[in-house]
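Every protein chain of the complex appears in place save one, which is left out.
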Amino acid sequence: MRFVATLHVRPKSEVRDPQGEAVRAALRSLGLDVADVRTGKEIVVTFDAADDVAAREAVATMGSELLANPVVEDYTYDLKAPVA
Amino acid sequence: MRFVATLHVRPKSEVRDPQGEAVRAALRSLGLDVADVRTGKEIVVTFDAADDVAAREAVATMGSELLANPVVEDYTYDLKAPVA
Amino acid sequence: MVTGTMTAKPDLPREAGLTPFEAERVRALAGREPNPLEWAMFGAMWSEHCAYKHSRPLLRSLPSRGPRVAVGPGENAGAVDLGDGLLCVFKVESHNHPSAVEPNQGAATGVGGILRDVFAMGARPVALLNALFFGDPSEARTRRYVSGVVGGIGSYGNCVGIPDVAGHVSFEPCYAGNPLVNAMCVGLVRRERLRFANSARPGSAVYLVGSDTGRDGIAGASLLASFELGEGGEEHRPSVQVGNPFLEKLLMEATLELVERDAAEAIQDLGAAGLTCATSEVAARSRAGMRIDVETVPRRAQGMTPYEVMLSESQERMLVVARPGRERDVEDVFRRWELHGVRIGTVTDDGMLTVTSAGEVVATLEPRWLADDAPEYDVRAWAEAPDPAGGGAAEPTVRTEGAPLQKVGLELLELLACPAVASRRVLYRTYDQMVGTDTVLGPGADAGVLRMKGRRDGVAVCIDAQPRVAAIDPFVGAASAVAEALRNLVCVGATPLAITDCLNLGNPERPAGAWQLERTVAGVKAACEALGVPVVSGNVSLYNATRGRDIWPTAVIGAVGHLADVASHIPVTSGRRGDAVLLAGSAAVSLGASAYGARLGMHEGPVAIDLALEARLHRFVLAAHAAGLVRAAHDRSEGGLAVALAELALRDGVGMRVTLPAVR
Partner (left out) sequence: MKVALLRYPGTWSERDFQHAFSLVPGVETEIVWHEDAGDLARFDAAIVPGGFSYGDYVRAGAIARLSPATKSLCRFAEEGRPVLGSCNGFQILCEAGLLPGALLRNAGLEYRCDWVHVRVESDRTPWTRGLGGQVLRMPIGHGEGQWVADAETVAMVEAEGRVVFRYTDERGAATLEANPNGSVANIAGVRSAAGNVVGLMPHPERCVEALLGGTDGYRVLANLLPEPVGTGPALYMER
């Protein structure tokens, strides 16, 4: 069965985000009253798995093995089951 | 008033996504049956604006002026109004 | 009355990383019980990483004087005189433990730190080099380390815009769980622009400039590098430092402009132990006091305690002491470079480092206690050579006697493809080697060569190590590393001026670790004396081990040489039909510690080095260069004679017909 998982990978809150610092400064230069910016990655994976359980296991592997670096990043995901 | 906007910046469908191609290859090497991968950026901006309308204008400026390059990217956003 | 803001901890000294003996010494110096923040400051400053407790007694024996030496060990970096008032500033540093925790950021912040050491002296960085040591590349974990570390070095150096011109990479099993990342930086400065950390005067304003202070690396580098990763490696994880190379570029330009305008009287970069180290070192070296208020320190996180502000190792920060009356100029330079620079205190004449928070004194210690009075441990007291296995093994049997020719050819191809010998181009291709348009010879050559615009002379730089030899005999390994670095310089026709060294070793508290440290320093000393080259700067990284197994003693040598005329290096195909191919130096043949042996699973002695012969060899090659007789010279290292010949032929696209000398 075909699934679509969207993984959101964000730097851990206590870890510094230089890109966020740069975007905040740039947005302020546009005259916007910006307090804070955090940047992260969003990865949309279209894949096949036997069933819902297998799909969740696959996404967990994607997150922990490759897409998020556990030392400096956390990840969440939402999984869209195939259209009935 | 304080708002939190989350902008999702994604490459246009017809444009290449070198990161997506690399991630797809890597996930397949982990033995996952992956058909397609699209990578994008997620930018969470905490900012102040007079009201909801001003907030939406601010986010539109962020997207079009800096965070997305219209030649190769589209962006969507969701806006969390301040907690009442 | 001094109050601590931390809740009382059962054993504060131990928590800060101090042994009971060291805690007693602290109490004796302070004449009272320090508060928790003060214990943490002592713990960071008396860590092995900052205080070199186990190596200082040995390092004093290294030769550090010479006609060309402008700045010797003890400063942010060493310097040699290139003539006409131009100095070459350089140093190598290790960032091993942070790179084991997070390879990309660990290596990137290692580059950031060594760059700041050089421009803190007022010198403009002109070249970066690195020496990397990994486990077996067939393991997935090693490949992750390699891509993380190389990616980190490239992303940082390329963004700041400093060319990477030379390097060394070793793949040996002992580094599998503990990779080594040594970064070297070379800079240039006019003598009158040289800046130190020892000229702060009472009354002068103290500024902290650069990135906001966060909780990253809380006592990270100083604590991390003072314990084996194996012991509770987990809870060290969160103290990861993240670098911002863009901010580093602004900080570099601002610092160099302050020096140009002569608006700063003392400059110090913030590295291990953060603000605690910078303030205590500037105060101690200037024989002055300093008063700072942590509330003025710009912060990135909310609710940070004075403890966290004083121990944070956030990257890209400098301490700048303004010349009296030049405060506005200093602040203008910060603004121009869009940097956040804040006055955090004043130099005083009461001989005390006093830290206040919202008007309340939270720490007051003599700077000297922190910067200079850490105990020293002479490892010779318990050094002990490991059992016979450490000695030279029996003569390895050479099984290839009279092997058919094509088999030898096949073996050469396999040797050229093995990790110890294979080209590193796939790695250095991801570094910018040409920014600055001064790179005459880059990675792949025997040494990097830089021209200096407006001058005819040039500078040659290289970085080398011999871990396979040192694993058998640490003395010979260290001496061979020095010899190989200088050999690479003379191959490009450069006269060696001085070296910087980074000694990466295991746990010095164990007899074998202590012996290896003592023999390694002795090897560097012997080679420097025999080859007439001083050590002007350096670094020691101890406790490199995984689950109790030490890495091989790894002396990394960075060398700088001088070329009278760089134009003679116009890159043309050097080999021409009919040119003679000569082997100079020792024709002795031994498979000891060879890459060839490694492929067959052999890793035994004997290993030896004839330093007198080495010195004569260097003089010979330089004389031949000076007489214009040499088209190309290449040194025989990993892979031996066959590989050296093959590399030269490949590089210059020529063939060679060679008859081997009689084997002795």
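Note that the chains take the letters A, B and C in the order they are written out, and that residue 1 is the start of every chain.
The rule is short, and it goes like this: a residue touches a chain if its C-beta (ideal position, glycine included) is under 8 Å from a C-beta of that chain, and two chains touch if they have at least 3 such contacts.
Remember, it's a predicted structure, so these values are computed and weren't measured experimentally.
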| item | value |
| --- | --- |
| Touch partners, limited to displayed chains, of the chain removed from view | A, B, C |
| Option touching the unshown chain, where C:V26, C:L87 or C:C159 are the choices | C:C159 |
| Hidden-chain contact residue, picked from the options C:V206, C:A264, C:V440 or C:V540 | C:V440 |
| For chain A, the residues touching the chain missing from this view | 18-19, 22-23, 26, 29-30 |
| Contacts of chain B with the absent chain, listed as residue ranges | 12, 14-16, 18-19, 21-22, 41, 65-67, 69, 71-72 |
| Sites on chain C contacted by the missing partner chain, in the whole complex | 154-155, 158-161, 244-247, 249-250, 337-338, 428-437, 439-440, 451, 453-454, 456, 566-567, 569-571 |
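Going forward, only the chains that are shown with their structure count from here on.
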| item | value |
| --- | --- |
| Distance from the mean Cα position of chain B to that of chain A, given in whole angstrom | 11 |
| Partner chain A, residues of chain B touching it in the complex | 2, 8, 10, 20, 23, 26-27, 30, 32-49, 58, 61-62, 65-67 |
| Chain A-facing residues of chain C, complex | 101-102, 104-105, 211, 214-216, 237-238, 240, 242-244, 246-247, 300-301, 314, 338 |
| Complex interface listing, chain A residues touching chain C | 14-18, 21-22, 25, 69, 71-72 |
